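A single protein chain has been omitted from the complex, and every remaining protein chain is retained in its original position.
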Amino acid sequence: MTTIRAKKAFPWHIIFFLGPGLLIYLTVSVYPLLDTLRLSLYNEEMNGDLTFTGLSNFSKLLFDVVWSDPFWNATWNNLKFFVVHMLIQNPIGLLLAVLLSSPKLRLRNSYRTLIFLPTMLSVVIIGFVWQLLLSPLWGITENFMWDIGLGDYFDAWLGKESSALFTLSLISVWQFVGLPMMLIYAALLGIPDELIDASVVDGSSAWQTFWNLKLPLIMPTIGMVSILTFVANFNAFELIYTVKGALAGPNFATDIMGTLFYRTFFGFQLQEGSLTMGAAVATLMFLVILVGVALYLFLFQRRVQRFAL
Amino acid sequence: MNFALPMKHNRGKALVTHAVLLTYTLIALFPIFVVIVNSFKSRKAIFNDPLALPTTETFSLVGFEEVLLRSEFDVFFSNSLIVSVSSIFFVLLFGAMMAWALTEYSFKGNLLIGMLVAMGIMIPIRLGTVSILELMSSLHLVNTLWALIFVYIAQGLPLAVYILSEFIKQVPKELKEAARCDGVSEIKIFFTIILPLIRPAMATVAVFTMIPIWNDLWFPLILAPSDGNQTITLGVQQFVGQYVTDWNSVLASLTLAIVPVLILYMIFSRQLIRGLTSGAVK
Partner (left out) sequence: MSNSHMKKATKTIAALAAGVALASTSFAAISAEKLVIESWRNDDSKIWSDVIIPEFKKSHPEIEVVFAPTTPADYVPVLNAKLKAGTAGDLITCKPFDASLSLYNKGHLDSLNDLAGMENFSDVAKSAWITDDGANPFCLPMASVIHGFIYNKEIFEELKLSVPKTESEFFKVLDTIKSESRYTPLVMGTADQWEAATMGFQNVGPNYWKGEEGRKNLISGKDKLSDPQYVKVWEHMAKWGPYMGRGYEAQKYSDSQNLFTLGRGAIYPAGSWDISTFNTQADFKFGAFYPPTPDGQDTCYISDHTDIALGLNSASKNKKAAKTFLTWMAGKDFASLYSNQLPGFFSLSNHKIEVKDPVAQEFLSWRGQCKQTIRNSYQILSRGEPNLENELWNVSVQVLNGTMKAQAAGDQAEKSLANWYKPHQ
């Protein structure tokens, strides 16, 4: 009905389509985020009143050793957590995806489904499961390592300052490796057969085909996997909270931004929580993620353009 | 080209491929297997031989009895179900409507709203927790499932809009134009033509929305932590925190939390994978 458009009637239908979703999205997501940014500029008095204090919360967080030590510690740990994912999770995911996409593979669906399975489970469950498996009391891992002759290398990994964070990172990698695998696998399937056939006819080896043809084509997917990993890692909380508690011990060796945020906002044991300092930590997390996302958009800009029509 | 060589080469390659995939499958399944198996054993057997399957001698359901007696797993489960089903329903409905509006009509603010929603894919809603808690307090929704449902709708919408708009774009122009020529209203076009066409994508979105909701600990912990409002993830977290000394109960509660997800996964994995491989998420 082109006449409707010609008359330029008020587009009620657009309001109808956009309204409910947009209302909820703006109220529960956009507004709280902006309000959090606002709250980070205030200080909460003893009686609960808020007073405007400008950037003093941030100067505390970044420069006052009492706050900045934990903050930088958490940031640094979070970065390590992310690096482990990038260096271990995503390459393994890529390898599994490439193997899965090999032509005429039998049991493909079974492998795919089973390897993806841990991703479906709650991080809380996974945390408890691994805690039991690595428990020196139960000794499953210890006995297994004795069986394969590595018993002497067993240690209370989750309890040692030097190994706790790395162990937790590996648990997380174990759980989520299915995600990059699936996404990259899908991208590999999306490569037209003619291109691959052409490359084979040209005499390229499988390795050359992968390196020269497939990898560049799946680069956007790898970029997306990386940014998803980045955001998820800098937003992580559950695994550490479940396994190490809100205090993220020993000696804060496993403290990441999510646990720091939780402790700052809600307090812990005799430490009082602070609404406004919590907001300040959240704001800094927001900035970190924003920088990451901006970097990604800058490197893979093609994708924004497509989404924005 | 010599045909014998690639054949042989292929068989070796297939063997290696299977070996690697099989190994990794075992690594992925082993921990879950150990937990489930041991939940059916007596306390002594759990500690003495963790890797053995339960025998008639060591078989014991004491953990499950304890869990069902001392916690409200049925309540946790139905809470999780109510929260995820309601959230998914609204995410799909509102998400599809928004996706349709953003892709089909050009209007002032389209780009801005599109960008705002796109931001939501990358910026976790968790960062707004401080104010979400304030907001829910002022609406008197703290400690209700509604608080969770609202948060999860807002959390799920961006990705839903993104994925669904990709699909809506692929709907042939002729279909819509034909309907418009017949005088069908925009709203009816959406519900009778567009929605049925994007059903496969909806399934994918549903699964993608479901996983983080079902598994979330953060918001249940903060917004609805007690009084029979716990979701299953929080319920298990609290239960295990409470009864850590009793390994039978711990293993049984973990098993009870894992099994429903396994069943759901077995039912929906086809949908999930089809969604993924048909390029729903590019």
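So that you can tell them apart, the chains are marked A and B in the order they are listed, and the count of residues begins at 1 in each.
As a working rule, contacts are C-beta pairs under 8 Å (C-beta built on N, C-alpha and C of every residue); 3 or more make two chains touch, one makes a residue touch a chain.
The shown structure was predicted, so the numbers you read here are calculated from the model rather than taken from an experiment.
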item: Displayed chains contacting the withheld chain; value: A, B
item: Of A:145, A:247 or A:293, the residue in touch with the unshown chain; value: A:247
item: Among B:165, B:238 or B:255, the residue in touch with the chain that has been omitted; value: B:238
item: Residue among B:10, B:110, B:143 or B:271 that touches the chain left out of view; value: B:143
item: Contacts of chain B with the absent chain, listed as residue ranges; value: 47, 82, 85-86, 89, 92-93, 133-134, 136-137, 140, 142-146, 191-192, 195-196, 199, 202, 221-223, 225-227, 238, 241-242, 244-245, 247
item: Residue ranges of chain A at the interface with the undisplayed chain; value: 46-48, 65-67, 134-137, 155-161, 244-247, 249-252, 262, 265-273
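The rule we apply is simple: only the chains that are shown with their structure count from here on.
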item: Centre-to-centre distance between chain B and chain A (centres being mean Cα positions), rounded to whole Å; value: 16
item: Residue numbers on chain A that touch chain B, as the complex places them; value: 1-2, 11, 13-14, 16-18, 20-22, 24-25, 27-33, 35-36, 39, 92, 95-96, 99-100, 102, 105-107, 109-126, 128-130, 132-133, 138-140, 143, 174, 177-178, 182-183, 185-187, 189-190, 206, 220-221, 224, 227, 231, 235, 237-238, 241-242, 258, 261, 265-266, 275, 278-279, 282-283, 285-286, 289-290, 293, 304, 307-309
item: Residue ranges of chain B touching chain A (in the complex, touch as defined); value: 13-14, 17-18, 20-22, 24-25, 27-29, 31-32, 34-35, 46-47, 50-51, 90, 94-95, 97-98, 100-103, 105, 107, 110-111, 113-118, 120, 122-132, 134-135, 150-151, 153-155, 157-158, 161-162, 165, 180-181, 183, 185-187, 190, 211, 214-215, 217-218, 222, 233, 236-237, 240, 247, 250-251, 254, 257-258, 261-262, 265, 269, 273, 276-277, 279, 281-282
